[in-house]
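Of the protein chains in this complex, one is absent; all others appear in place.
Think of it as A, B and C in the order they're written, each chain with its own count starting at 1.
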Amino acid sequence: MTKNTPKLSLRVPEPPARPGDKADFSHVQIDEAGAVARPDVSVSPEVTRDLAFRLVRVLDDNGKAVGPWDPKLDVETLKRGLKAMVLTRAFDDRMHKAHRQGKTSFYMKCTGEEAIAVAQALVLSPEDMGFPTYRQQGLLIARGYPLATMMNQIYSNAADPIKGRQLPIMYSAKDYGFFTISGNLGTQVPQAVGWAMASAYKGDDKIASAWIGDGATAEGDFHSALTFAAVYRAPVILNIVNNQWAISSFQGIAGGIETTFASKAIGYGLPCLRVDGNDFLAVWAATQWAAERARTNQGATVIEFLTYRHAPHSTSDDPSRYRPGDEGAHWPLGDPVERLKQHLIGQKTWSEDDQKAAEADAEAQVKAAAKESEAIGTLGQSRPSVKTMFEEVFASEDWRLVEQRREVGV
Amino acid sequence: MTKNTPKLSLRVPEPPARPGDKADFSHVQIDEAGAVARPDVSVSPEVTRDLAFRLVRVLDDNGKAVGPWDPKLDVETLKRGLKAMVLTRAFDDRMHKAHRQGKTSFYMKCTGEEAIAVAQALVLSPEDMGFPTYRQQGLLIARGYPLATMMNQIYSNAADPIKGRQLPIMYSAKDYGFFTISGNLGTQVPQAVGWAMASAYKGDDKIASAWIGDGATAEGDFHSALTFAAVYRAPVILNIVNNQWAISSFQGIAGGIETTFASKAIGYGLPCLRVDGNDFLAVWAATQWAAERARTNQGATVIEFLTYRHAPHSTSDDPSRYRPGDEGAHWPLGDPVERLKQHLIGQKTWSEDDQKAAEADAEAQVKAAAKESEAIGTLGQSRPSVKTMFEEVFASEDWRLVEQRREVGV
Amino acid sequence: MADTTSMNMIQALNSALDIKMAEDRNVLSFGEDAGYFGGVFRVTDHLQKKHGLTRSFDAPISENGIAAAGIGMAVYGLRPVIEMQFADYIYPAYDQLVSEAAKIRYRSGGEFTCPITVRSPYGGGIFGGQTHSQSPESLFTHISGLKTVIPSNPYDAKGLLIAAIEDDDPVVFFEPKRLYNGPFDGWHERPVSPWKAQELAQVPTGKYTVPLGKARIMREGSDVTILAYGTMVWVSLAAAEHAGVDAEVIDLRSLVPLDIEAIEESVKKTGRCVVVHEAPKTSGYGAELSSLVQERCFYHLEAPVARVAGWDTPYPHAFEWEYFPGPERVAEAIKRTMEG
Partner (left out) sequence: MADTTSMNMIQALNSALDIKMAEDRNVLSFGEDAGYFGGVFRVTDHLQKKHGLTRSFDAPISENGIAAAGIGMAVYGLRPVIEMQFADYIYPAYDQLVSEAAKIRYRSGGEFTCPITVRSPYGGGIFGGQTHSQSPESLFTHISGLKTVIPSNPYDAKGLLIAAIEDDDPVVFFEPKRLYNGPFDGWHERPVSPWKAQELAQVPTGKYTVPLGKARIMREGSDVTILAYGTMVWVSLAAAEHAGVDAEVIDLRSLVPLDIEAIEESVKKTGRCVVVHEAPKTSGYGAELSSLVQERCFYHLEAPVARVAGWDTPYPHAFEWEYFPGPERVAEAIKRTMEG
């Protein structure tokens, strides 16, 4: 028997930089925009294996759209996307502030990750079903869901469509293709697969799309999702949002040092793409590619979106305790809003003034919505009737709930 | 939006042949013996990616050991392995019969899969810890665990070391590097990773080895195991025994049509090997390669062993209901006992007579053990004292157990 | 009266599935070995052949994935019936069932619903050892938003399963596997009688439902009320006879929702109560039943509510009959309660 010299030792991965250290993204390997080939939508999954280790990018450093993945969008669509991202950011900023003002108990921003949800919202149809995490508010905003209604949920006020039952930001919006958010990480991904299986089973034409964070890919649900998606060839897009952090844990704690998250697809025989998540056009193109596969009975695609969580994890978090304060500034893939803006400016269909106007408009929209929602009330000032606490546990109350409701006197 | 023509449809995979059909293994791609290169033990995991789609084999069709994976074992070791496989088979046959004779409630054979457990038992040390499924009885037998003690467990008799508490074949044998078998599939694999992490944490030199079936790889525990093994670089061997079936479900239901089980390793950045599981020498060589990586702080290796479950799943099963009766006869990788025997005969260090003698000896050993064990008693004739039912729930009984034991009057 | 035929519990359950699948394309069934093979207990036998590959199929060995896929389907609008091969293996699906299925209606303000049925063989008495004998029902009764149903005979099995499938909420449906092939009263040394001989095995061939939340009085009596479900219903009947006591034996059939009226009425009549189940005693569903009875019938009780249950140990292979709460143990509790 070979006995070991030196003795065994336990490896615990550490991020390249902690508070006080210089931010370091030298490990992030980035392809040139346009450098990665676009396989035909009908290729067999193994053809995409190499793409797990590349990075699909369309917008180059000058904001030009290059290469085979350029979705060649018309200007109106580009502007729509840009405005939705700007609006999402404005919404986040205001709600984050609302928390500080004591108007709500909790909030979570998606700053720097707006392109992912917004582009997908526009590629997919509201009849498809999205199974989001808590960082895809862009889906709702891009589809024109009323901002005031989102705020009503955040404030748990009397007009909250989910009746004050959920933590802020756990929206539910069926008509907008937005599945009720779960506080439990990962659980929604295999559900999306089941939903997609149901659509296929019925011979319908709706597809599903699910999102999961880099950290949450470690959950068993993720494995179930990929297994079922592959075995039953479910029409679903499985999006991994790799924003480098899971609260205070860097992506290496989820296995991100050893390989890419996209490469998880390989072991299930699923096709995969690894995409610059801060590149609106790349997100669009990848989503379109995956959606077309799904719609043509070729099954699921795994997409890893590389991005960076600029904001704190939530209003309960202070990232300066575990990562360099300026780390975000060193993130090599830039800012999705800025990049799409530069693209439009480069096309001469947009200007800095247009941008300012869009920002002002977004702020105005958010402000108006806040006014509307806050007129109803913020957390604790207004809320749904207490008796709703006992409703919808089941389709109809059982005797226990009736008795308990009476005990509360409602 | 692209809408789909034709409509979506649900794909449910089916095996190539059902009862009444001709057995079909044309999908099994088999490399020539010796054809697959053996990377250095210190290569980085990505170097082994291609090996996920190859098949490491040493014994060729004529029983000659060829190629870079030949472990070049001495004759004594080869004979020891052959005899242990023969003994395992004889044990299985007798216990299967014992079930039919009503001597026990249950039994599970490993016919055709003997090489996997037996070779590993000899490569690893009893101080390493094996986390087996119910089809690695060869581990115990190859290490000389008393056959009569195994039978005592199977009969739940008064000498059963685990006191009649577990279903037959759920052995526990710490001193033989054999972890208590769980009836729950998959759970033991991430435990093996934790055990290996503990060894590394302590700076010891023991490694762990875990087994899981093709079917059970779909459990979330398998995903946890690979994630933790990769992140903490745990000194563990993760063996997947792909015997083509999981009770009545063919391996395609676990994703085996889409890709190989070995390829699961890629998405975690773990090295992998895919090995002819009916080739004693290939099993040995692959285990050795993985063990050496583990012992030298290079972490875990995933090995898929390709084999075939010749026997029914268990004594409760009748495979003729779901697969062609003669399917096993068409299995292209032959029989592990026969193949090692031919190798020895080819070396002129063994003969058909030696084989017959070994078989006779094995039967005699099993018979003697049965005599010893059955003298104590078979199921229902003899059993541990009833009061042991209440013991070892905790290190010491709590008042509930004391009261309940008194209620039974023991 | 509709056509009836004699069925064992497996056939009755199979008939329920067959009828619902024939009548409603939204009903489908899947689980480990549940497709071509028809399930290790044959409950889904022939469904694939009859209704097609995509309507009754095998699933990967991932109880978590089976539950999650079923939940996704139910959210879509289907009425999936999933099989957990043994209740002992339901735990990997526990999170999906308690954190998701149970809460989807509530947390979405009624926007999404989850009409899934989770079938699973449970219980002991079959020498299955600790991983093929468990009774985890109380773990589901604690979860707001889940219904838990357990039949004790073929007639109810079919009617309850159809009701469960038609129910708009998630239902966990435990099937007492010791009763699959015949009633079993715990006298394990006597030959098992087939279902044929029992009235409750005369099952209509067509569709009917047994409503969730209604108990069945299996035996009227005036001395003591026995609350039981699953296999323990038969054991309780045998125990009453063995004790020679005029017991009222109530088969709860559905644990959540619970038929509290039937329970109260009976206990107020008899003034005594024994609760029986196979699961370990501590925090078993018997605890809830015992608490409810003493909360609601305290001033009618002549003796403490007794619990007869599995011991607080794992289920031990060699001690099947010392562990299993048989008629002698139940009879003793009845007698103790009569003396109290």
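Details
Note that in this section a contact is a pair of C-beta atoms (placed from the backbone, for glycine too) under 8 Å apart; a residue touches a chain by one contact, two chains touch by 3 or more.
Predicted model, so just to flag it, every value in this text is computed and none were measured.
When the whole complex is considered, the residue among C:Leu139, C:Met232, C:Ile263 or C:Val276 that touches the unshown chain is C:Leu139. Contact with the omitted chain, checked across B:Thr48, B:Thr88, B:Thr227 or B:Gln355, is made by B:Thr227. Of the listed residues C:Asp58, C:Asp95 or C:Asp169, the one in contact with the hidden chain in the full complex is C:Asp95. Across A:Asp70, A:Glu114, A:Asp128 or A:Asp160, the single residue that touches the chain missing here is A:Asp160. Residues 129, 160-163, 165-166, 170, 172-174, 179-180, 182, 184, 187, 189-199, 201-202, 208, 220-221, 223-225, 227-228, 231, 392-395, 398-399 are the ones on subunit B that touch the missing chain.
Interface residues of subunit A facing the missing partner chain: 9-10, 12, 14, 18, 105-106, 156, 160, 163-168, 170, 182-186, 215-216, 218-221, 246-249, 253-255, 316, 321-322, 379, 383-384, 386, 389-390, 393, 400-401, 404, 408.
Touching the omitted chain from subunit C are residues 88, 91-92, 94-95, 98-99, 102-103, 106-107, 130-131, 138-139, 141-145, 256, 279-280, 282-288, 290-291, 294-296, 298, 301, 303-307, 311-314, 340.
In this section, only the chains that are shown with their structure count from here on.
Placing every chain at the mean of its C-alpha atoms, the farthest one from subunit C is found to be A. As a whole-number value, the distance joining the C-alpha centres of subunit A and subunit C reads 41 Å. If you average the Cα atoms of subunit B and of subunit C, the two centres end up 36 Å apart. Under the contact definition stated at the top, the residues of subunit A that touch 2 or more other chains are 197, 199, 201-202, 220-221, 223-224, 227, 231. Subunit C has residues 54, 59-60, 62, 64-65, 92 in contact with two or more other chains.
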